[in-house]
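So the structure is just underneath, and the comments pick up after that.
Just one protein chain is left out here, and the rest sit where they should.
Chains here go by letter, A, B and C, matching the order in which they are written, and residues are numbered from 1 within each.
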Amino acid sequence: MNVSTMTENHNKGARTRAFDQAPGNAWKAWIPALLVLFAIPLLLAGNPFYIHLAVLICLNIIFVNGLALINRTGQLSFCHAAFMGMGAYAAVICTVRFQTPFLISVSAGVAVSMLAAYLLGAVILRLQGVYFVLVTFCFGELFRLVMLEGGDITGGANGIANIPPARLFGFTFDSKLSFYVLAAACAFLSIVFLIALFKTPKGNSLDAVGDNPDLAEASGISIQGSQTFAFVLGSAFAGFSGALLAHYLGFVSPESFNQHISVAAIIMLVIGGRGSVLGPILGALIMTPLPELFRSAIETQNIMYGITLILVLKFLPMGLVGIGAKLRGKKGQP
Amino acid sequence: MKKIAIAGLLCLAGTAFAQEELKIGAIVTLSGAGAAWGQAMLYATELAADDVNAKGGLDVGGKKYKVKVVPYDDKYQAGEAVTAANRLVFEDKVKYIIGPVGSAAALAVTPIVDKNKVVMLTLGFTDKALGKDKAFNFRPNLTTMETSQPQINWIVKAKNIKKVGGLFPNDETGQQIAQDLEKAYSKAGAQLNAKEFFERERVDMMPLLTRMMAKGIDAIELDGNAPGTAGLIVKQARELGFKGFIIRSGGPATPEIVNVAGNGAANGMLVNTPINPANTAVKAYSDRYFAKYKKRMNGFSPAFYDGTHMLLQAMSAAGTTTDTDKVRVALENIKDFKGILGTLNWTGAEVYGAAHQISAPFYIARVQDGQEVIEATCSLTECK
Amino acid sequence: MIRLRAFGDTAVDFTFLIGQALTNGLIIGLLYLLMAIGFTLVFGVMRVVNFAHGEFYMLGAFSAYVCVTKLQLPFLAAVLATFILTLVLGWIIEVVVMKGFRGEELNGMIATIGLAMILQNGALMIFGPDPQSMPAVAEGVVSLGPVMLPMSRLYVVAFSLVVLVLLYGFLMHSKGGRALRAVVQDIEIANAQGIRSQFMYPLGFGIGVALAAVAGALMAPVFSVSPSIGSTPLLKAFIVVILGGLGSIPGAALAALLLGVFESVANPFMSSSFSDMLLFGFVILMLIFRPSGLLGKAGR
Partner (left out) sequence: MTTLLKIDGLSKTFGGLAAVRDLSFELKEGEIVGLIGPNGAGKSTAFNMISGSLTPTAGKITFAGEDITGRKPSHVVKHGLARTFQSATVYLKSTVQENIYRGALCHFDIPVWAQLAQTSAYKAARQKIRHEVDKVLEITGLAPYRHEIAGELAYGHQKRIGVAIGLATNPRLLLLDEPAAGLNPEECAEFGRLLKTLRDEHRISLLFVEHHMALVMGTCEKIIVLVQGQKIAQGTAEEIRNSPAVIEAYLGADEDAHA
């Protein structure tokens, strides 16, 4: 009982702000905090492994942000990794086969992800939510198969190696640190974009669909329209992170985009917290480096993940973000 | 991240004795599909490390080094392997890596190890794992590229085989091996005229076998399949009434296959094996392996045991553990190494562009009541 | 490259091919059927997509393996023990884990992902990654003309049919079964009729996962047993319920058999990955034109 009232208290604060203040005001609090956060890894620049992890965290933030966007309209995509893979493969094929500049390749990757999401969404978003889960799961599998069977175009199971590093305006991002700066900038922009989006009426209508789809539909907010919008945009985030990842690792293969990756994104989202901008950041920040603690004992890691997932769902349905709200709620009550 | 740093410090603190420590990293698959191979490689490395540690450590330039193996799981995924490699190279500061298991992972890791001059002994079956521009990559195990031709020449002639059917997992190893075998069979005068690819998780092989048998094949090729899958194929083929030969041209795993297929079904199977049952050194190694890990040794394990010893010997010879350029050259220069598998040399200059491929004797065996009976002894040129 | 198979190179015995493929397809279809009915039952009662369903298949296989090879029980007893054990386990899991998520479909579903991770990796810790095998229930082959029917598979067919008949009897003619069906059809009406849904949730979940476990136990002697064997049957169950229509047991039955036969018959003509791709394509087409499944009524 306690939990729910407190969560609602938290919401009250957040929602009122979203509605009352002009967009942009809250940024004043967010931006410095984010900048500090993204600057921390620069202090660890001496150890490339930490920078490597920091790059992965940034890419995961973008990736999970996309999933969070989709989830805010009430859907959970089980093929998020497939869209990541689509973005990665499309970008890499452009870079390697057509020698297009990095910017064009990434744009192509994002565009392909969006188009595929639009076509798939048009079909399955007409149906009840549970079909969305089943079909996205199957679609993820289909994507992997197509990449495996893609012969010379996708390199089959071996994937594509020797992808040249990212190059932007004459600068080559070939060191870990330089790529981190790029990835951090992209992650930062993706966060700012989401903050801005959820301050607009459009963002509010997406939340409306997530909160109560029937009511939203009855008051003029199209469920299918909103969910398609979120699915396409969220998958674009995934494609973008995939295109960056491929140029960072210099390598793509179908196994890098299998169902486990989609499920990992869901875990990050749920543990971090759904329904807020902070959740995905927290999820990626904690869950990306965590496996390193268990690098040589994977079974234990996965069992821990499973237990954590269930406990978080049970006691912190808002995710780790909910802890903050809980504490604030306690202080607020005399 | 702090947590990792602390965990790392704790590890260091625990072992910070006066003796110098030499860390060897292992990127191996410990969960999922390739776990059997990953374990075999890791345990081989650990046993080799035990050998030198028992003698008070590795003698390099007058200093004694205690060898420590740092294993990380790559979950048979290239992306995970890259993260593991980054951690080994930059966090653990290792200069030597055993692994990875998978070809995709081997390719993904190569740029990192080459750039940072880390010597890598990989299992990866792809022909791209070795090359002139991959100066630090070595492969201590025989692959289909080496063994298939002489072995297939012998089998095709001795058993009078014309048409062969092959079932391969639809992954990088399977695709690569199918390609190699197709060439080898046609060179030997037979034909691999039924090729089937399937998802690695697949367990029902009957539809695939049905289709192959309808083509009137004389033999089924099992190379490239995980041991458990190979066992299932043998079992189901015999259940379908297949009377021809079953051949495994690579990937030693007879005990595992027999375990799944059963003694009856596996009888008469022709397998490639790097181990002569009469070889007492391997027998001793196998017993030691079982005593320590309570698991039966996988056929790849001795190759990595020998490989690790060659690497350690190269360090002693080079007189350094840090200058990997020197160690690499010393490793290349090892000739007629007396390993438990026999006399080992480097080869592969023509095929790969770099002589970083092991050359070891191997055998063709017939499976009888779960045991291997040697039928022919092979070198990389021919079988007798 | 997509490998479309042609028969140009070798003479092929078509009677053998089709006959063998059909019988094999029906056998595999029965496996899918057991999986899909359990899945539909769980979904029907709890409105939750059970991502741990495949892991119960795996648990069932291990249970049979342990019963037969370690405890030396006869196969029939092993299957029975598996059913009872997993029914109880499912019941407990529903009460301990899933109870908190009644009425929250999305959270319930994510919880089953956690459950799947725990079960699969728990098995990995206990049994290790290597595939195990257990002795076949029966040796030998029955031949029908050119078609070979391994006895081991015929046994599976017989067992599956018995399980299905028992399930049918339970659902149609017992009080608990009728109540369960009523809950699957419409929980509100069932409540109005005085059915205690509090009791139906664990019962439905227990029976659903026990059916998956029985499928695993029956297949254990035919295939091998390892912690990762659950994922393929889970995917097939997904496909079957999409094709059959969610919550429709007759639809699931038809779709499961058709899927089994399709996979087996398609294989002689195309590579297995191509037939998989074709299948996924068909699933999506199905959703466009008949979203309520093969036997379902049209409409949203």
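Everything that follows uses one rule, which is that a residue touches a chain if its C-beta (ideal position, glycine included) is under 8 Å from a C-beta of that chain, and two chains touch if they have at least 3 such contacts.
Since the model is a prediction, treat every value here as computed from it, not as a measurement.
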Residue in contact with the excluded chain [from A:V106, A:C186 or A:I221]: A:I221
Pick out the residues on chain A that sit against the missing chain. 8, 11-12, 15-16, 18-19, 23-24, 193, 196-197, 200-202, 204-205, 208, 211-212, 214-225, 229
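Keep this in mind: only the chains that are shown with their structure count from here on.
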Neighbour overlap between chain A and chain B returns C
Between chain B and chain C, tell me the centre distance in angstrom, where each centre is the average of that chain's C-alpha atoms. 36
Centroid distance [mean C-alpha coordinates] between chain C and chain A, Å: 33
At least two other chains touched by the same residue of chain B: list those residues. 31, 170, 199
Multi-chain contacts only, two chains or more: what residues does chain C have there? 124, 273, 276
Report the residues of chain C in contact with chain B in the complex, numbered from low to high. 3, 5, 9-13, 16-17, 20-21, 24-25, 28, 124, 128-133, 135-136, 141, 143, 148, 150, 152-153, 219, 223-224, 226, 228-229, 231-232, 263-264, 267-268, 271-273, 276
Going by the contact rule set out above, which residues of chain C touch chain A in the complex? 1-2, 43, 47, 49, 97, 100-101, 105-107, 109-111, 113-118, 120-122, 124-125, 235, 238-239, 241-242, 246, 273-274, 276-277, 280-281, 283-284, 287-288, 291, 300
Per the touch rule, the chain A residues reaching chain C in their complex are 74, 76, 120, 123-124, 126-131, 133-135, 137-139, 141-142, 145-146, 148-149, 151-152, 263, 266-267, 270, 298-300, 302-303, 305-310, 313-314, 317
